[in-house]
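One protein chain omitted, others in place.
And then chain A:
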Amino acid sequence: MQKLEAEVVASIRIGPDICLLRLKAPAIAATARPGQFVHLRCGEGLDPLLRRPLSIHDSGDGELTLFYQVKGRGTAWLSRQHPGSKVDLLGPLGRGFTLVSGRRLALVAGGLGMAPLFFLARRARELGNKVDFFYGARDRQGLHRLEALEGLGIRLFIATDDGSAGFRGPVTALWEKQLKANSYDRAYACGPRPALAAFASLAAAAAVTAEVSLEERMACGFGACRGCVTALRDSRGEKYYENVCTGGPVFDAAAVCWEG
């Protein structure tokens, strides 16, 4: 974990409000694990004040790639950075996904939740796993990086809410169908919280070990402020709050208190 100034290698708009950012950050890229994130200053002055957390979308050759949606002021600033400019970041932060080898894995991405699962898919393939990647979005325009995903040597399953591409309906329903036909050793998901809750209950019903990557607003990103908590249940069923930045963002799906 360190703080450094990373040089922008490329900043590419791949959709009306979706950007890919490549950063030169060898020290972070060398140790980054799928599911971890970086925390970026998005501006020079005192406003916006806080850093912005973004998942590591891909990593290799001394570079980090981030995949993000321009949402508010911070990400808008980020999208205006050109090659050669410097970005102040902390990373790699958090606990990533559990990596296994030689298994059958299901990766379930809802919308922007594709961001960290791309990196996971790459590593999982390198470790000799079979990967079924389920990717859902509202419509065809909400699906990104399809060619790059296919290039990872995975089986890609697409779902859209309006049926403009692939299966019509929620990505969790598409996964549910395959869940019956395949025996997955592990499943991983990232996406909107309701989709993750549905994913968790399907995984539990099928007795598949499952992990989810959660989001919470963050200040420090390194465990000092206790601002980013989510409710979990311990082995005795007692509820407690855990930092998403240091205890997560990846959690055992069965431990998350989905009702909050």
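Simple rule for what comes next: contacts are C-beta pairs under 8 Å (C-beta built on N, C-alpha and C of every residue); 3 or more make two chains touch, one makes a residue touch a chain; residues count from 1.
Basically, contacts and distances are computed from a predicted model.
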item	value
Among "Metalloprotease", "Phenylalanine--tRNA ligase alpha subunit", "Dihydroorotate dehydrogenase" or "Peptide/nickel transport system ATP-binding protein", the UniProt name of the subunit that does not appear here	"Dihydroorotate dehydrogenase"
Option from A:H82, A:K180 or A:R217 whose C-beta touches the chain left out	A:R217
Absent-chain contact - pick from A:M1, A:A76 or A:A173	A:M1
Absent-chain contact - pick from A:A76, A:A231 or A:A254	A:A231
Chain A, residues in touch with the chain not shown (by the definition above)	1-3, 41, 46-51, 90, 94-95, 216-220, 222-232, 234, 238-243, 246-247, 260
